[in-house]
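Here the structure is laid out as structure tokens; the discussion comes afterwards.
For this depiction, one protein chain was excluded, whereas all remaining protein chains were kept in their positions.
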């Protein structure tokens, strides 16, 4: 199956915290990076999510916010993934930016062209990708 | 009133499950398709949401993820809407893709041009639109 999300992070569930309605699921990726997703308890049951199970975290590129420059602020987003800019594809309004993490995973973001200029993003720049846990969709083999 | 969301699904509330903070609202569309939204209990009260009431589910196109090809995975997204690709409008970075469901509703998604190629999307292709319930905004006549 093919999925339109630019980001498909394959990993193994390394933690699962149940709540009344939602569960927080942590996925450990091959390179050592981690992604946290919030899904409903209904999905935990229907997908059979449990620690040790393989899963894929899908995140569309427009859902990813980028940070660059000196770290002068703290953010509420659960996923904060730092790396180096490795891809820059410019369109009329937006640019697709790829950030390669320490473990080799590439996180893709679509940001406005103004943002690329204001952040001074170019190949090799350090950048951090922020992803809200509630924006992540989980998939498991059927 | 006009709304910028490419997707405005008109229907009737067919189920409403209350929670402590959020409620899950199911909308049945004219063609038989269903959309589930998660909204706060505050909105349930202020909009007077209840079973039988007419409402509109708004979803911006970038929130819609597309699947194509053999179904080899299960996903956590609450809304999984299958149909055939009927619209493809290509831009510099993104393409707008319309998927017509069995009931006639068209679901619009904006995905990257790479995704269109990787999924092999063309007019008539089968595709499934995934939408997280928490990404849906509900509207009711004022």
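So that you can tell them apart, the chains are marked A and B in the order they are listed, and the count of residues begins at 1 in each.
Note that in this section a residue touches a chain if its C-beta (ideal position, glycine included) is under 8 Å from a C-beta of that chain, and two chains touch if they have at least 3 such contacts.
These numbers were taken from a predicted model, which means no experiment stands behind them.
**Q** Please identify which residue in A:7, A:22 or A:105 touches the non-displayed chain.
**A** A:22
**Q** Out of B:11, B:62 or B:83, which is the one that touches the chain we can't see?
**A** In the complete complex, the chain left out is touched by residue B:62.
**Q** Which residue numbers on subunit A touch the omitted chain?
**A** On the side of subunit A, residues 19-20, 22, 62-63, 65-78, 91-94, 97, 109-112, 114-116, 118-120, 130, 132-134 touch the unshown chain.
**Q** Applying the definition given at the start, please give the residues of subunit B touching the unseen chain.
**A** Interface residues of subunit B facing the absent chain: 1-6, 20-21, 37, 39-40, 42-43, 46-47, 56, 58, 60-62, 89-92, 94-96, 108, 110, 134-135, 137-142.
By definition in this document, only the chains that are shown with their structure count from here on.
**Q** Using the average of all C-alpha atoms in each chain as its centre, how far is it in Å between subunit A and subunit B?
**A** Here the centre of subunit B sits 22 Å away from the centre of subunit A.
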